[in-house]
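Omission of a single protein chain aside, the complex is shown with its protein chains in their original locations.
Labels run A, B and C following the written order; every chain starts at residue 1.
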Amino acid sequence: MPFRVLVANRGEIALRIIRACHEEGLEAIAVYSDADRLSPQVRAADHAVPIGPSPPSESYLRIDRLLEAARRTGASAVHPGYGFLAERAAFAQAVEDAGLVFVGPPARAIRAMGDKTEARRRMQAAGVPIVPGLTVPVTDPDAARRAAAELGFPVLVKAAAGGGGRGMRVVQAPEELAGALETAASEAGKAFGDPAVYLEKYIERPRHVEIQILADRERTVHLGERECSIQRRHQKLVEEAPSVALTPELRQRMGQAAVAAARAVDYRSAGTCEFLLAPDGSFYFLEMNTRIQVEHPVTELVYGVDLVREQLRIAQGLPMRVPATPLAPRGWALECRITSEDPAHGFLPSTGRIEYLRVPAGPGVRWDGGFEVGDEVGLHYDSLLGKVVVWGATREEAVRRMRRALEELVISGVATNQAFHLRLLADDAFLRGEFASQFLDRRPDLLAAQLSDDQMTALAVAAALAEDEARAIRKPVVGDEIAATRWRLAGLWDGLRG
Amino acid sequence: MPFRVLVANRGEIALRIIRACHEEGLEAIAVYSDADRLSPQVRAADHAVPIGPSPPSESYLRIDRLLEAARRTGASAVHPGYGFLAERAAFAQAVEDAGLVFVGPPARAIRAMGDKTEARRRMQAAGVPIVPGLTVPVTDPDAARRAAAELGFPVLVKAAAGGGGRGMRVVQAPEELAGALETAASEAGKAFGDPAVYLEKYIERPRHVEIQILADRERTVHLGERECSIQRRHQKLVEEAPSVALTPELRQRMGQAAVAAARAVDYRSAGTCEFLLAPDGSFYFLEMNTRIQVEHPVTELVYGVDLVREQLRIAQGLPMRVPATPLAPRGWALECRITSEDPAHGFLPSTGRIEYLRVPAGPGVRWDGGFEVGDEVGLHYDSLLGKVVVWGATREEAVRRMRRALEELVISGVATNQAFHLRLLADDAFLRGEFASQFLDRRPDLLAAQLSDDQMTALAVAAALAEDEARAIRKPVVGDEIAATRWRLAGLWDGLRG
Amino acid sequence: MKYFVTIGGREIPVEVKGDRVTVAGREYQAHLAPVPGTPLRQLLLGDRSLTVAMQSGGRGAWRLESRGLRLDLEVVDERTRHIRDLAGPGAGRTGGGQVRSPMPGLVVRLLVEPGETVEAGAGLVVLEAMKMENELRAHGPGRVTAVLVAPGQAVEKGQPLVELAPLST
Partner (left out) sequence: MKYFVTIGGREIPVEVKGDRVTVAGREYQAHLAPVPGTPLRQLLLGDRSLTVAMQSGGRGAWRLESRGLRLDLEVVDERTRHIRDLAGPGAGRTGGGQVRSPMPGLVVRLLVEPGETVEAGAGLVVLEAMKMENELRAHGPGRVTAVLVAPGQAVEKGQPLVELAPLST
């Protein structure tokens, strides 16, 4: 019986997984909500099954419907992608209980890492360095204030479940603590169904560095780091591999810590250990993301390993194809996330139908997209439209190539953050690699649209010529002709009457 | 003064060069014929200059107009691409005489390699193995017959100038010789302005293997081989690197022969030595292409070197960035040429406007295209629309990825050879790497369209549903409404009269 | 409504009833949705997914493009098919012994003269297009009854070049 994979996701990651299935010679089954009838995942898959209305709570988050779709199509395995149910132990468990393979870690590993407080305890026990903080959730403002005073401000309020910046608040002073606890708990409750939050020491000006892990039955290996410091409101915007901040020796130490973390929970498949890297070179385990990451392509480009295909192999009980000799990154890779967020309006979500799309191509450019011409970009789902990923022999070459690629990209019909990326890539501090996680907070200038005089002149001429032409060709159109005919007819009637 | 590059070409290679310019931080100037006003090269370049009517003889082959465009825009250098004037020594000379840099070899190297007969003599002198044959052009059928008898049939009649299959004929028996001489000379005269042809021994079942060369002022290095055996009428369709037929030792020997060939003519920039590789492992220098090749991307993918960017560096007098240590290919790369040729009609050229284009993307896929939605594909120029290039860790992975990529590609508005490539990539002999240059001549089955019962059923349903829907919504359209109004008006007149 | 779809020389009956179709003896739920702003339509046949570029030629003629294959299909309903059957086989065919230009191009050389007898595969006309010379050959043996073009002449796609009569044996 062929190994068939149901892809329980949408957008670019669903397409990414379907591509990997096809390259592994496996059939792919897409699921789709009402809004996604024509989506790229439906078009790319061999089979497609409807799973309900557009709100995620009625489709992509419905374990029962996903399992029913798997049963109906004879799926052997389920790949959760990222987001949605990817890090819900209950989903992995339900898939296992249905006799199917979950393409990811075992439910118990997700459970162990999913409770951040519990995970911190385990990591401490396994000898992985962690950020000083509470190892139990906190709700009482007074208790929180005492703990914060002990840790020393600033402190971070953080959701026990989940990640991605939601349910996270930096608190600079005691009087802000109560409000932050409330907001974070509210967001966490909504996003993850669990309002538990905890407190930890806030490391100032850290870099956000994460280590990629891959584990099969026999081996657990790391595939180096990704630098994810360019974030806005804790949402990553630009990622790269390797990081300018890591020496081969530090890479080796952080890699070993990540491998130890994964082994501590009997990890399988692809996963990522997030670390804060302080300016003094000390690093702290933050959490493990028990799924494939949005930014996994930068690792793939510098290590020559296809992480999603390896996930599929591991899920089939096959050994991963990663050589046993220690790997070193080759060249440099960058990823820019293209989102339907309008930097001209405070990065607020933009909606609309994609009227035209021209994806960047040519040497060293990879486009992982999740939409096509004709697709509606709505508010039900994440704003990530696609990822431009480039490889270059050096960081400088990769940056130049990314700039070229971003200049080629044309998305018409919805506002995006494309121009922001172009500004960032021209920024001296970014080019020198001198940035930390709060880089964008200190650089609001990068968020504002910039237009040179030359550009402005050219655009003004384009508009004037277009208007001039529109006026010249504004002739009686068909509708007018009908009206004119009717008018003559009416005149005729009048004549008859008169 | 900034280094500005005029790109004296069109199509995918023009876009490729413009991309390289931008990644090197150089301005690019496009030229365009009347037919190419909206072409990708115009859209991608910083500046664009018209150079005349659509026929190449009145635009892309007009040295005077190209130099005038360079002068007008303040260009520092001219990149000729491939085809058109790329291998005309007179063009390189004219560029040099105008005080500009020719992005390619010196005119004298082009001249030395351009005359195939002369080149064979030089190569023989430099110790590079060559195919037995005449070293002077032949016109007299009797002389040709005597020479052919000495070499032994089959023999090859070949244009002294040019390449790419034009002016080339295989002759199996003496009585075919006179006709072949005439046709080859006629084609050669038309294609290259020089009807001279010569004769050589025809190597049966050879592989067509070529070695990439890169030379700056200091060094001449080779970047391994490309296998180009999948050809139709001497036009390459699929290329790969490395070749299944080469061991590291043979690669080293062929590479050294190619380096010797380049050094014998004081070569600079990128160039390619073509060899015939016989089944017994012996190899023969055929010719040197003194330009960037269509298939250069497969080398770039396995060596991590950007050949066009290195050309631009060498043209600026900078050293190439290729490490001095001997390089080895990493993984496997494949290229499929997508042409506007209809395999269902004997690969005859197809024309039309591109209505829709969806390029392949995702991991390991590179698309080097030369057209966009809205472009007209006409008969003035080469039928190459674009190239799908993939990288995989092994040949098998590369082939699977290529199949996935070709299934993603959608070009609507013009017939292409895309389906042929998909058939080829599913063929057992191709998958085993068992093929030689005449592979397609012996496999006409690969040229015919194939459709499974399942596909046929699905397409029939699609057509029936579309027809059913079209009938349901066929309502009076605006034109009918006007007619109806006029008809009523006419009836009214009749009523008035009656 | 029952339709008869001709594809690649085969006729496939397809019955359409709302969102259900019956084809090859099986009934499926089927849904064909146009992708806005493109020539594409997305077909779900049961849970099978297929995206096809479609262009209507009118009167039941459809051009489909799928994975690089370009196919011309014809869809007729039962009544039209019945009328055609009455008109007899071969009705509507044109062009019998004419060899037509498969593309726009330039006539380089004529390889035959009127009255000449040719064998299957014999070269008739050399046409130049896209910088290549292409030899057009006879599909079967015949006698040349007319040569309709001259060297140097530009020809359109579909333009008759040579007329052949079958050999009377």
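Observations on the structure shown:
The definition used in the following text is that a contact is a pair of C-beta atoms (placed from the backbone, for glycine too) under 8 Å apart; a residue touches a chain by one contact, two chains touch by 3 or more.
No experiment lies behind these values; they were computed from the predicted model shown.
Looking at the complex as a whole, the chain kept out of the display touches A, B. Across the entire complex, the residue among A:90, A:318 or A:465 in touch with the chain not shown is A:465.
Contact between subunit A and the unshown chain involves residues 166, 183, 187, 191, 233, 342, 344-346, 348-351, 355-356, 379, 381-383, 406-407, 409-412, 415-422, 449, 451, 453, 455-471. Contacts to the hidden chain, counted on subunit B, fall at residues 29-30, 37-38, 42-43, 45-49, 72-73, 353-356, 372-374.
Simple rule for what comes next: only the chains that are shown with their structure count from here on.
If you draw each protein chain as a dot and join the dots that touch, every dot ends up joined to every other dot. Subunit A and subunit B have Cα centroids lying 38 Å from one another. Between the Cα centres of subunit B and subunit C there is a gap of 29 Å.
Annotation for subunit B: residues 356, 407 touch two or more other chains.
Multi-chain contact residues of subunit C (touching two or more other chains) are listed as 38, 40, 48, 51.
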